[in-house]
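Up next is subunit A:
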Amino acid sequence: MRGLKLVFTALIFSCSTNAAQLIAAASDLRLVLPVLLQQYQAKTGVSINAVFASSGKLSQQIQHGAPFSLFLAADSLYTNNLLQHCSPKQRCQTGVYGHGQLLIWYHHRFQTAEQALAQSHHIAIADPSHAPYGKAALAYLQQHSLRPELQAKIRRSDNAALVLHMLSTGQAEVGLIGHALMPAAQLQQLLPQSQQQQLQLLQKLGQTEVVPAHLYPPILHSWFYQADPKQPDIKAFLDWMQAAEQQQFWTDAGFKREHN
Partner candidate 1 sequence: MLYPSEWQALWLTVKLALLSSFLLLLLTAPLAWWLSRGQSSGRNAINALLTLPLVLPPTVLGFYLVLLLSPDSWFSQLLRLMGIEALAFRFEGLVLASMLYSLPFVVQPLQQGFGQIAQDLLQQSQALGANRWQLVAQLIWPLSRPALFSAFILSFAHTLGEFGIVLMIGGNIPGQTQLLSMLIYDQVESLNYARAHLLSGLLLLFSFSVLFWLYQQQRGPQQRVQQQRNQQ
Partner candidate 2 sequence: MSLRLKLHWTTCNFHLQLELELNNHWIGIYGQSGSGKTSMLKAIAGLLPTATEHCSFNDELWQQGSFGQPLSKRKALYLAPEAVLMPHKTALQQLELASSWSKSTADIKQIIQDFELEQLLTLYPSQLSSGQQQKLALAQALIAKPRLLLLDEALAHLDHQQKAAVLKKLKLYQQQQGFMLLWVSHQMEDLCLYCEEIIWLKQGQLQRQQQLSSQQSNQLFYAI
């Protein structure tokens, strides 16, 4: 009995957390952002953790009090919306840090992306209601000449990362994803082994093409920042990640910089 009591006292008092530095990021950064955070830690010694979900979900969580002082969204709609709900004394800021690009992946048995769209059974996209890349993908499919047929083939998954699953498991032969989920080869090499294997598998199964930017509305990756005294290092990271030295990283990750 005494042992049990001790355990519970320990439980109750062990709630204290080592106030980790936390940022929230859209799912399309799931693979590449940890690499950037590692580089930042190597450089400055500051450890920052990222929490990933779709932009819509994260902005809803922040609105309900989630403790993220920096939010990297895949759509400026969400950051602007958060800004509007900010009181002046919270000192909120937003800005665009890059243009996201839409990739189309299709199975090797199709010759071209057009043929794949026409002949495939299923097209995987992220859920347009809360995932910006899903929204862009839907817009792209809707402007296509085969629109009525394509509409019926669309399979929605919860977020961009899950689209990769549907592709690698054969549930869909065509998929539309953020470029950052299939980064350039030199960035891929920096990923953990298991992620590299999965990406290699996908590259073996099919091929990717960048969807021409004029075929869908621009995907404005924007950040939202609110000062939080508990997380003092976040602002420095935000400045660092937008500095010129990190240009190559973002290019490898499939982003076009804002000023280009």
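We take it that contacts are C-beta pairs under 8 Å (C-beta built on N, C-alpha and C of every residue); 3 or more make two chains touch, one makes a residue touch a chain; residues count from 1.
The set was built so that all candidates are chains of the complex that A comes from, given by their letters.
Bear in mind that the values here come from a model prediction, so they are computed numbers and not experimental data.
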Which touches subunit A in this complex, 1 or 2?
1
Subunit A to candidate 1 touching residues, read off their complex
7-8, 11-12, 14-15, 17-18, 20, 22, 27, 30-31, 49, 51-53, 61, 63-67, 159, 161-162, 164-165, 192-195, 198-199
